[in-house]
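With one protein chain removed, the remaining protein chains of the complex are shown where they sit.
Order as written gives the chain letters A and B; numbering starts at 1 within each chain.
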Amino acid sequence: MLMKYDLVVIGAGPAGMGAAIIAASHGARVALVDENPVPGGKLRGQIYKEPKSGWWIGEKIARNMENKIKQLGVPCFLECEVWGIYPKWKVMLNNGEQLESDFVLIATGAAEKAIPIPGWTKPGVMAIGAAQVLANIQRVKPGNRVAIIGLDVLSLTIAYDLKMAGVDVVGIYLPPLNAFSSDKSNPLKMIAYLSSLSHLAPNPMLKLLGKIGQKESVQKLGVNYYPPFGMRVWGIPLHLRKAVVEITGNDIVEEIEIATVDRNGQLGRKQEKRISVDCVCISGGLLPLVELASAAGCECVHIEELGGLIPLYNDQLETTQSGVFVAGNSTGIEGAKVAMAQGELVGTVISDQIGLVKDGPELIKKAKEKVSLERKNAVIKFHPGLENGREKLERLSRISEVNHY
Amino acid sequence: MRIEKHPILGYIDKKEVRITYNGVDYPAFEGETIAAALLANHIRILRYSEKGKKPRGIYCGIGHCYECRVTVDGERSVRACVTGVKDQMKIISQGIDADEI
Partner (left out) sequence: METADVVIVGGGVIGTSIAYRLAGNRKVVLIEKGEIGAETSGSCDKAIFLQSKKPGFPIKLAQESRMVYENLEEELGMNIEFQKNGGMIVIENESHLDFMRKFVKQQNKADINVKLVDQKEALAFQPCLSPGIVGATYSTVDAEVNPLLLTRAFAEAAKRKGLIIRRHTEVTGIVTKDSRVIAVQTNDGRIETELVINAAGPFAPKIAEMVGIGLPIIPRRGVILISEKVKPIVHGNILCSQYIAAKHLSNNTDVPSYGIGLSLGQTESGNLLIGGSREFKGYDKAVEPKILSAVAMHARRIAPSLEPVRIIRAMVGFRPFTSDGLPIISEVPHLKGFIIAAGHEGDGIALAPITGLLVASLVNKDLKYKDFLDQLQLDRFNASHASPKQG
């Protein structure tokens, strides 16, 4: 069956819903597709403390957006997978439906990079994001005693989430040095990373960590003096000198085996003691999902600071394929508020291109300003070199436009 | 394994439904995913790998890695982490039945 729309939005997270709401409220015929049974994406699992306004609860914001989508009568294709996008433009769904539209927004978000560790395929080992989904959205504990491997903003945030959910977090450890662990298994790099978090004020949780990273005992005396028993953050031991070298258990996770590492992450002796856990969460960092954009023929570029391979896009978030837009984490790893503002920008640009708004340029300018503002106020920055990455992308985008026109 | 009262998110009101997993009857909440419902019932093993017949469970939790594939009401390779439970749903773990593909 073939259905015709102005805009098909793929991914009902903050970016996708943001775009759908703006475009539909301007009168565009919009369809929203998501593979989950409920819209909201990862936004639904996010909770953090804001310096002034207190708790920011993603679930509530997602519900509000979902209600708006319903009020606007936007058809939602839930539990539907997109298996292809064909010119110009047909979005193919796995239930056999074809959605035809002039504009497509790819807002598929991000997935997590994997760090393979011996025993990691055992049930009970999961990506850190899965633990957040389980605890904050599904309200099921991922485990009763959880070990976290990998130190980054996401794993620290979720460690706190788990603690709030009543989970015993036995510690945050480094991954063993291998081809996939990169800096994440290097204690020196991780201490430098911790101290970079202090710039992330105003998030009070992460600010505390930044302070630890800046502590004399840690920074100046160096990693050799990092206490072997770790330091406690919100009661969770943070081990920067220990790596989990193996996850063991009969059928499911039962224990982790730990080794001390030197300042560069090289393994020392294994510890006699094994720690009993029923769940291990691995945090390898986020990776923009670009498969669909790539399949639609959008040119992609590799920018480490934005999370890796991303589609090339201009200042209106249009890719090198005209009519195909991107927003949210598939444009680079940033927070939900930036994603939402990006989605709204796309919704505005498309409404203008269809001719649904009178003062298009002014609205677009405002939408762009909102993206910049959200970026400036972001309480979480996933990569310390984010601004650098954005500049690289803008340069590449300009070169690409010169070549295309 | 359920979080009855979350300090920030509070309670949630959910309607109970019944599902079966490998022939055994379990309670679940309407709207939750198959993976969450099974974990709430202390079930972590969702399938067995094709070659080594090793157990597998939830990994990415967002439908990307396809590690949590189960057979639902006869349909193969349904992702437990992004599929909502429905009353009387019959779920079978993949990789144990000799007759299956």
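Here, contacts are C-beta pairs under 8 Å (C-beta built on N, C-alpha and C of every residue); 3 or more make two chains touch, one makes a residue touch a chain.
The model shown is predicted, which means the values in this text are computed figures rather than measured ones.
Visitor: Which of these touches the unseen chain: A:P51, A:P87, A:P118 or A:G268?
Guide: A:P87
Visitor: Using the touch definition up top, pick the residue from A:P118, A:G268 or A:G297 that touches the left-out chain.
Guide: Counting the whole complex, the residue in contact with the absent chain is A:G297.
Visitor: For chain A, which residues touch the unseen chain?
Guide: 84, 86-87, 90, 92, 297
Visitor: Over the whole complex, note the residues of chain B touching the chain we left out.
Guide: 50-51, 66, 69, 75-77, 100-101
In the analysis below, only the chains that are shown with their structure count from here on.
Visitor: When the centre of a chain is set as the mean of its C-alpha atoms, what distance in Å lies between chain A and chain B?
Guide: That gives a centre separation of 24 Å.
Visitor: For the complex, give me every residue of chain A touching chain B.
Guide: 35-38, 42, 47, 55, 57, 59, 79, 111-112, 114, 121-127, 129-136, 138-142, 144, 164-166, 251-252, 289
Visitor: Which residues of chain B touch chain A in their complex?
Guide: Residue positions touching the partner: 1-3, 6-9, 12, 31-33, 35-36, 39-40, 44-46, 49, 54-65, 67, 81-84.
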